[in-house]
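Complex shown without one protein chain; remaining protein chains in place.
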Amino acid sequence: MVQGINLALHEEMQRDPKVLVMGQDVGVNEGVFRVTAGLHAKFGETRVIDTPLAESGILGTAVGMALAGLRPVAEMQFSGFSYLALGHLEGHCSRYRARTHGALSVPLVLRMPYGGGVRALEHHSESREAMFAHLPGIKVVIPSGPRNARALMTAAIQDPDTVVFMEPKHSYRAFREDVPEEPELMDIGKAHVVQEGSELTVITWGAMLRKTLEAVSEVQAKREASVEVIDLLSISPMDTKTIAKSVRKTGRCVVVQEAPRSFGTASEVIARINDTALMYLEAPVGRVASFDIVTPYFAREQNYFPGVEDIRRGMIKTLDY
Amino acid sequence: MVQGINLALHEEMQRDPKVLVMGQDVGVNEGVFRVTAGLHAKFGETRVIDTPLAESGILGTAVGMALAGLRPVAEMQFSGFSYLALGHLEGHCSRYRARTHGALSVPLVLRMPYGGGVRALEHHSESREAMFAHLPGIKVVIPSGPRNARALMTAAIQDPDTVVFMEPKHSYRAFREDVPEEPELMDIGKAHVVQEGSELTVITWGAMLRKTLEAVSEVQAKREASVEVIDLLSISPMDTKTIAKSVRKTGRCVVVQEAPRSFGTASEVIARINDTALMYLEAPVGRVASFDIVTPYFAREQNYFPGVEDIRRGMIKTLDY
Amino acid sequence: MPLKNAHKFTVPHLQVLSEKGTLDKKLDPGLSETQLLRLYRAMTLAREADQRMLRLQRQGRMGTFSPSTGQEAAACGPMLALSERDWLVPAFRELGAMLMRGVPLHRILLFWGGWEEGNVFPGVERTLPIAVIVASQIPHAAGVAYSLKYRGEKDAAVVCYFGDGATSEGDFHEGMNFAAVWKAPVVFICQNNHWAISTPQEKQTGSKTFAQKAIAYGIPGIQVDGNDPLAMYKATRDALDRANNGEGPTMIEALTYRVSMHTTADDPSKYRDTAEVEVWKSRDPLIRLRNLLNERGLWGEEKEAALLAEIKGEIDAEVRIYEHGIEARSDIAFDHVFASPGVELEEQRAAFLESRGGGSTNA
Partner (left out) sequence: MPLKNAHKFTVPHLQVLSEKGTLDKKLDPGLSETQLLRLYRAMTLAREADQRMLRLQRQGRMGTFSPSTGQEAAACGPMLALSERDWLVPAFRELGAMLMRGVPLHRILLFWGGWEEGNVFPGVERTLPIAVIVASQIPHAAGVAYSLKYRGEKDAAVVCYFGDGATSEGDFHEGMNFAAVWKAPVVFICQNNHWAISTPQEKQTGSKTFAQKAIAYGIPGIQVDGNDPLAMYKATRDALDRANNGEGPTMIEALTYRVSMHTTADDPSKYRDTAEVEVWKSRDPLIRLRNLLNERGLWGEEKEAALLAEIKGEIDAEVRIYEHGIEARSDIAFDHVFASPGVELEEQRAAFLESRGGGSTNA
């Protein structure tokens, strides 16, 4: 996935001189995960900016650049430090268009590695996409593999509004996938039906997709259940139509979320199923999620994040309900 | 409500010399809403601190005081500026106890006026309780009237953990209510059944409670529906038991939320009903909420926030489903 | 290298036109008659508009607003130095600056009246709207300045205003630091009006001046008599020259005073002495500039009366536009959440329109 995102950055910077990249250690060092590899060498330090250590400053100056017509792709080194920049996200990125009735807008991408399971230090393992998604005027997208990462990043850069681009670092180097020669442009706001099925819908996103697919094959191997799997890709706007269509067909649904259980994206998915497909439900929608506790330090993080077994059990429970 | 909160502050400062109050203009000026009236005169500037204009600094230093054993009650002048302090809320208030297995903790109250309908400037009208509630380790409470405001504030100050205390400014001076002589202590995490009923549960909190009660009387007057009204009071932890019990009884539910529709508290309420009472539902849970748009400036804010009529209509729709 | 005073820093203080009206010849920026008259007109317009807004607010014809009476020199002096290529990044107490920029008064009335249209300035380029989140405009200014450098626009710079209270925010620090590291072409003007709502300087900072905060960023800081419009002009002109020469940002502290309330919702008698206010009233920047004009034979009672009448007419006309001229489609907010609303938002728009009985109304 690192290469997918990197490819999109190279392509977009090549295509549009207004695009620039900024953040802590994104230049000479090529990013702590090497997502910005090769950019500094190719485009120079004016377009690939090693910023001072200040998240609000990074996003705040990116807002200024975007207002002046540039297209910054700003990085938060880890999502755990992005809260320091929330003032600009909530106060400006989400509002400038509304504030000026379209006269000014903030077309930027706020990239951030997020998520757990990589034995990292405190503050380096959380998934808080739901907090951003609650803000009107902000789009929040999460890729699940190299190909859609590249297509989503391309779309995010070309999007006329602020897109929060959250990168599941557990998937950074998890697997390889061919990407097409030509850039692809993903439609932000559309979910992807990864596999079709008729008895159960499983909805997930980010690093949980691979685990979900594993769990799904296990379940399918054991009991011939026909499972539909949806990769949300866009947390906000959320693709209610695709969700509703699927759940109306299957009557059963499990949502798999890496974040703590309460006030997360899964709750919103459930609320939308409530709105659009409640009377089709044959069982409560299952929520497989992390617990409402502070992420344990990595020596004890096992079983905190949902694993294949948890997902499998969640599916069985909902199927057997 | 201003007086209810003010009374609790006076009482708690009197009771416990570790309690102090801090924020912008809370001292000599007694707060922009006069919530801290009389405190500076009575307790002096060491215990009632007019801070510099810096939200992260206010919460960050309050964290330090709390770690050192004091009990600060820190104010964000408006919730719209509290995002600047999220770094400490997410990074420290919510975690210090977990981080140190209980050796250190952050017992503080973060007060903030929030909510709309008072013809205020941009950033002065939002309700984003759901963002805070998504954080494990943080309690989020919202009073709805003078009496529970005082009882909740007393509980919040005495609570051994960080409590975000959100004050619906629309209710600040909305109505009078007698409060008992003796301080009351509310149990944080418990909802209040404001009125019992058997055909419909309406769940709400904050400034929406009064509007909801109006709508309920209108509906009751017109069609003898028996409506149960629940005032959530504690957004996190959420009182699932009370919600479940009620919805199992009534089979129908409407949640009334001032915040934008998506990723809000109502979605979490719906998810919990899904978990605990889905099979009792005779209709989808209704969501009466603001729209997923940037709060319009006040000349156009009418009909953006849910009004009595919207609530009434939401109730009828769910009753008639 | 034992104990020694290895690094030395100074913060100059600038005054060109003294309170008594004496002009420092050596420092005189040599403004033309036209420029002086333009400046005086702008300051007078700002003052009169401010007073009118106060009345409109008191009459319930406008919302809460933050008066700028007494700060006209700090707001207007710098603007005389700006070209159309330069950007203006205001805070919220620069009425005079925005008017000089060409923002029509009715737009400002619309802002305080609760209409987003108050942030739309047709025909006025390179001007950001009022920033309500204190200090948040400072990193924006640094970013805009970076974009000028990025594009090689050597004739353009950014002028960014903020208050004394704003200097306490992290965003002040981060924005100044980024601008300094980038040597970005930006002039930071701190209007030290001595109060941030009820908070006086000694509760806001431990530093004697705000200008010395520039030292932290390795950029020049200068303290200026903010009620001296010529000094404000000169300091800005010099700073713009530095910016255009690629020498980076400058910070100007304008020593002035908020003679009125913080906003119309504020009661300053709760926290400050009227004696202090009276002292500053006697330092009225309008009088100071008028005295110079008088001395130069450019002004007189007649001209003053004519100007006031003209300005009154202008303000009347703008108030009329404000009160009658705005299309108020109630659902317009749905248009501008994103460049295009998408399915969900269109559904919500329909619900919204239904909830108000459909159709659009005028306010």
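By written order: A, B and C. Residues from 1 in each chain.
One rule holds for everything that comes next: a contact is a pair of C-beta atoms (placed from the backbone, for glycine too) under 8 Å apart; a residue touches a chain by one contact, two chains touch by 3 or more.
This structure is a prediction, so every number in the text was calculated from the model and none was measured.
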Original post:
What are the shown chains that the left-out chain touches?
Top reply: A, B, C
Original post:
Just one of C:44, C:68 or C:209 touches the chain that is missing; which is it?
Top reply: C:209
**OP:** Give the residue, chosen from B:20, B:131, B:191 or B:281, that touches the chain omitted from the document.
**Re:** B:20
Subject >> Option from A:11, A:50 or A:184 whose C-beta touches the chain left out >> reply: A:50
Subject >> Contact partner of the left-out chain, one of C:126, C:149 or C:173 >> reply: C:173
Subject >> Of B:57, B:183 or B:251, the residue in touch with the unshown chain >> reply: B:57
Original post:
Which one, B:92, B:169, B:261 or B:312, makes contact with the chain that was left out?
Top reply: B:92
Subject >> Interface with the unshown chain - residue positions in chain A >> reply: 24-25, 27-30, 32, 50-57, 80-81, 84, 119-123, 261, 291-294, 296-304, 309-310, 313
Original post:
Of the residues in chain C, which ones touch the absent chain?
Top reply: 1-16, 18, 24, 26-27, 168-174, 177, 180-181, 183, 202-209, 211-213, 215-219, 223, 225, 248
**OP:** By the contact definition given up top, give the residues of chain B that touch the hidden chain.
**Re:** 20, 46-47, 51-52, 54, 56-57, 59-70, 72, 87-88, 91-92, 97-105, 136-137, 139, 160-161, 189, 237-238, 240-241
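Here, only the chains that are shown with their structure count from here on.
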Original post:
Touch graph of the chains shown: is it line, ring, star, complete or other?
Top reply: complete
Subject >> Chain whose average C-alpha position is farthest from chain C's own >> reply: A
**OP:** Please compute the C-alpha centroid of chain B, do the same for chain C, then give the distance between them in whole Å.
**Re:** 36
**OP:** Find the geometric centre of each of chain A and chain B from their Cα atoms only, then give the gap between the two centres in Å, rounded to an integer.
**Re:** 29
Original post:
Which integer distance in Å separates the CA centroid of chain A from that of chain C?
Top reply: 40
**OP:** Return the residues of chain B touching two or more other chains; collapse runs of consecutive numbers into ranges.
**Re:** 56, 80-81, 84, 122-123, 291-294, 296
Original post:
What are the residue numbers in chain C that touch two or more other chains?
Top reply: 116, 133, 170-171, 332-333, 336-337, 344-345
